[in-house]
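A single protein chain has been omitted from the complex, and every remaining protein chain is retained in its original position.
For chain A:
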């Protein structure tokens, strides 16, 4: 059963009651809120997600609750809670969706250590994963959004989830937060992309979420092995460059980029070593999507 098969009223009852239990890749989430605005947004943005079977374990329990502040009595505030604890200060009610999504990412990053968590976008083509790790100015979410509307399957725009033993990557298709100018860029380039409301004033500026394509959510159980690692960099007016990157450099970039590299220690060292050895590593500089997509298509064709 999927979220879209509910009526809005049924969804509201669930969210305000025992919680909406949805499958997010390898994890099950339980989400609670009684905020009508957030309920409406989730109804649209989460429509393709499958419900978790009642008898399955949900790993993460999150909640968005209204909050009153003595200092700001006239602002409607909300707070993100996980298992009844609040890791962030309250924010205005308009930021509920962005806070929920960031909160879920935080919980995954803080609690998951049986997988190695790269801070990276990941997409799949021809049965293999293309990693687009985050580094300053990478614009990974924007590029990832373009790719998944041009034939690539979304794994995640934020997490490369790697099983350190088998080397398999797990899809975690979730809403993708576009920031500031990227929102207009994507609206122009991909009119078919389904975007959530524009949320101004967050810590990262204005944010609008892209809804993951239905197919990537339906195939979220299909893991894959990585084959390409591309460090993207958007640079205004730059000519396209797709250069090979020495394995040693790719190793350092990936090791410093993984959320839990230090925590996993030797396991992570071995996993990143074999990852880099088994992948083609590239550096991509681009200024327009068309040429970047063409270059990545060529890379992932064979």
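Basically, a contact is a pair of C-beta atoms (placed from the backbone, for glycine too) under 8 Å apart; a residue touches a chain by one contact, two chains touch by 3 or more; residues count from 1.
Keep in mind that, in the parts below, contacts and distances are computed from a predicted model.
The UniProt record for the undisplayed chain lists the protein name "Nucleotidyltransferase family protein", from the options "Nucleotidyltransferase family protein", "Fumarate hydratase subunit alpha", "Sugar ABC transporter permease" or "Extracellular ligand-binding receptor". Touch with the chain that is not drawn comes from one residue among A:9, A:83 or A:301, which is A:83. Considering A:40, A:59 or A:198, the position touching the chain not shown turns out to be A:59 (whole complex).
Mapped onto chain A, the interface with the missing chain covers residues 28, 55-59, 61, 70-71, 83-85, 111-114, 262-265.
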